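What follows is a short report on a single structure.
Removed from the display is one protein chain of the complex; every other protein chain stays in position.
Up next is chain A:
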């Protein structure tokens, strides 16, 4: 069959639907970026999880870090002496950034205790001082056509006083812009 097995609507439908997917209160998860196991423990008081998260991130770092053909290209993105030569096991060598931190996220129970399981990914510091971590790996709908994706690590969303609005949209017409 070439078509979707089902096609459903949540918001657009006038049919009554119980919306359960969005129960994600801020307190229900713990997320953090740590530069060391010690920093993680200091924050979370959970040395076991921090150690495991660090180890897993380190293991993933080689496979998920961006790959460069030479040291210069890598250092252009990640800074001097922040890159190392690696090998993919099939005798192709490449250069990749060194892991400079790890990202830990974990679901919390209602009373604030850590629930089983966590997610950790390696984090890299780019030459502009920003932090990145690998996006979800290729597979499924993404066939790796866009290669290894790095995404910025964003801590908690922050607020800023808006100085002005309506700086976008002047080219739009009421007929729409889509192709």
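Quick notes on this structure:
As a working rule, contacts are C-beta pairs under 8 Å (C-beta built on N, C-alpha and C of every residue); 3 or more make two chains touch, one makes a residue touch a chain; residues count from 1.
The rule is simple: contacts and distances are computed from a predicted model.
For the omitted chain of this complex, the UniProt record lists the protein as "Glutathionylspermidine synthase", which is one of "Flagellar hook-basal body complex protein FliE", "Glutathionylspermidine synthase", "Carbohydrate ABC transporter membrane protein 1 (CUT1 family)" or "Lactate utilization protein C". Within chain A, the residues in touch with the undisplayed chain are 1-15, 19, 21-22, 24, 66, 77, 119, 132-133, 135-136, 140-152, 154, 157-179.
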